[in-house]
Structure formats: C-alpha cells, structure tokens
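One structure is given here, and the rest of the page talks about it.
The other protein chains are all here in position, but one chain of the complex has been omitted.
Chain lettering (A, B and C) follows the sequence in which the chains are written, and residue indices restart at 1 in each chain.
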Amino acid sequence: MIEAEVTTDVIDPTEVLSRVGDDAHGAALLFVGVVRDHADGRPVTGMRYDAYVEMAQPELARIADEAAARLGTDALVVVHRTGELDIGEVSVAIAASSPHRAESFDATRYVIEEIKKRVPIWKKEHYADGRDGWVAGVVPPGTGLSASGGAP
Amino acid sequence: MIEAEVTTDVIDPTEVLSRVGDDAHGAALLFVGVVRDHADGRPVTGMRYDAYVEMAQPELARIADEAAARLGTDALVVVHRTGELDIGEVSVAIAASSPHRAESFDATRYVIEEIKKRVPIWKKEHYADGRDGWVAGVVPPGTGLSASGGAP
Amino acid sequence: MSISVNALFFAAYRDLVGTGEIAVELSPGATVGDLVQALRARGAPFDGLPEQPAVAVNRTYAFLDEPLAADDEVAFIPPVAGG
Partner (left out) sequence: MSISVNALFFAAYRDLVGTGEIAVELSPGATVGDLVQALRARGAPFDGLPEQPAVAVNRTYAFLDEPLAADDEVAFIPPVAGG
C-alpha cells in the first residue's frame, strides 16, 4: 500500500504511522518534518507552504513508487501539507514499514530527500521582525539546458 | 533530554515520540520494532524477550548517550520491552528530534544497530508448530579473548 | 498562425510578475526557451525572470529546448524547498 497526498489539513503523524504495518513487518519508521522557530539563526514565527498542487501530488506519488520499487517496501505513506503553518506544526509525515529495518530507514530517507529536490513546493518564512522571505531552494533535475548541454 | 528504559509495560510509540521535539527542531524520527509473524520463512506466533535487566538498562543508556554525543541530537528516547509479546506488539521504540533531519536519522539508526550488537537481551521465538528456539544473536564486543589476542 | 500557451508562476516568480497565470502567443514550433525569451522581452517585471529557469510542461519537468504545442501549461518553477 503506497499513498501520497498533498493536503491543507493538519497532519496527525500517528494516523499516518497507523496506515503502515503488517503482521509480516518487523520494523516501522515515521519521519516528521516540523516548522522550527529559527532559520540560520534568525527567529521565525511561522511558515507558508505554497505548492503547484496539480504537479506536486503526482510527483510525490512518483517518489513514493520509486522508494517502494527500489528500496523494497510495499507499505509507504507520505503526506505533505500546504498553507500557513505555526511553529511546531507538521509540514510533512512519512511512514514506512517492512520485514526488516533497513528498508524502512532507506525508503523514508529517500522520500524526504527527493521531496526536497523535486517536488514543486516552496516555503516563505515569516520572521520575528515582521519581514518574510522565500527559503532558498534546489533546482529540480531535468530542467534548464537540455541533457546534451546545448543552448536551447 | 536523553532517556533509556527497559520495561515490561506495553510500549506506546506515540507517547515515546511525544517526549522528543522542541520549537528549535525541524525533524523528528520514530523507529518501531515489532514482533513479526515469521522468521526465515517459519511461522511465528509470539516472542519472549529476556534481559539481564541490571545491565541492559545502563547499556541502553550508554548507547543513547553515545548517539547524542556523536550524532548531535539532544532529544532521544529509547524504550525496550521484555516479557512475552504477541505478533504486532512493539518490542522497541526509539524517538529522536533535531534541528535538521540528518541527526535524527543517524541517531535513531545508531541506537537500533548498537542495541542489536551490545544490549544483553535475548529472544525466544514461539513457532506455529509448538516448538520454540532462541534467536541466533551477536557476540558483544569487548568479550572473549583479550584485546591483545592472547589466551586467557 | 500562432499558438497560445499558458504560463504559470509560483512562489518568488509569482511575487515578481504579480500574477499566477498568463496566456502567451508564440510562433508554431516555439520551444520553452523561446517562451522565456518572449516574456523577458516584455521588460519589467518579466525581465526579472532568469534566462534559464526551471520549467515544467504539462506537469512534467522539461528542458528549455522542449518544443511547445497549443494550450501547453508551462510552469515557471523557482528552486523548490518542500519538506
């Protein structure tokens, strides 16, 4: 069971974890990403997550499918939230379970790393001084000049 | 906050996770070890965990302290259960949180790997055919012939 | 004869151009790179877009030499920062 969601609803990590697990599985892993109160030493009061939802949703599903196929887990759920989040609120939860622990660790880690590289989601930090700013991100692979390196 | 426990009580992973986390932490990780219904293809109906509790408890605490010191997290909780467990029951839960995700992943993984190498806990599998057997384990480091390799 | 494509802007790019979506007329056979050039040629604020932005065409990442067809959805994707 592989599930991927982009949602504006509050994420309950326990509920996400409860969706994986199986009598044949000896390990389960839950990763929780949370809005923290600082960024590079600067106090942060909240975060806005924007997404290109129509693309973020299938991209997240693709990542989950890749993790399952490459890393050998058939129980993986990833939920990413968008909208305005307060400090301590959950932005992303990823749960996996597997017969042995390595697959769950690897699959969960793969999903969060790929999210950060490829899923069209952006965040704007709200600073304590009233300003805000987009968080510096990562240019997704498969974009820019063509693979052959020629000019467009 | 670093906590390590060996307990005969049922483990609630959500409660373990709730003990970590901090406004300055952007990541939390929860590993859950569960009794599974098979071992090397043989059906298993339950598992008994025995421990040398007076040593397992401090050894678990040492592992947690090492994870904190080496891998840079100051929020780590590990709880290991002993006694008779049914399929699907939680044998161990490890939670960590940290400003960034790498520390939580690394600390959690370190703790489960070291538990399996060093903590004096043993498990006896109950098979579907009514037999049972001790699970093959790992010889802890720092034992056997002396470090110099001489005979005792 | 020209084709019309839909350009979408997100996050910092949306803040920059002041809108999330505009239709752009291009010559048949135009590529993503041609679309970028056409937009930047409009001057401010569009000339603030990068010369080689990341884009997705119809919700799949694409290189700048990708040819466009009528009604394609071309999203300008600032560096992503999910998680």
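Miscellaneous remarks
Operating definition for what follows: a contact is a pair of C-beta atoms (placed from the backbone, for glycine too) under 8 Å apart; a residue touches a chain by one contact, two chains touch by 3 or more.
Keep in mind it's a predicted model, so treat the numbers as computed, not measured.
Contacts of the undisplayed chain with visible chains (whole complex): B.
Taking the complete complex into account, residues 33, 49-52, 54-56, 58, 80, 91-92, 112, 115-124, 134-147, 150-152 of subunit B touch the chain not shown.
In this text, only the chains that are shown with their structure count from here on.
A comparison of C-alpha centroids places A closest to the centre of the full protein. Measuring from the averaged C-alpha position of subunit A to that of subunit C gives a distance of 25 Å.
Note: centroid distance subunit B to subunit C, computed from Cα atoms, is 51 Å.
Centre-to-centre separation between subunit A and subunit B, using Cα means, comes to 27 Å.
Within subunit A, the positions touching two or more other chains are listed as 33, 112. Among the residues of subunit C, none is found touching two or more other chains.
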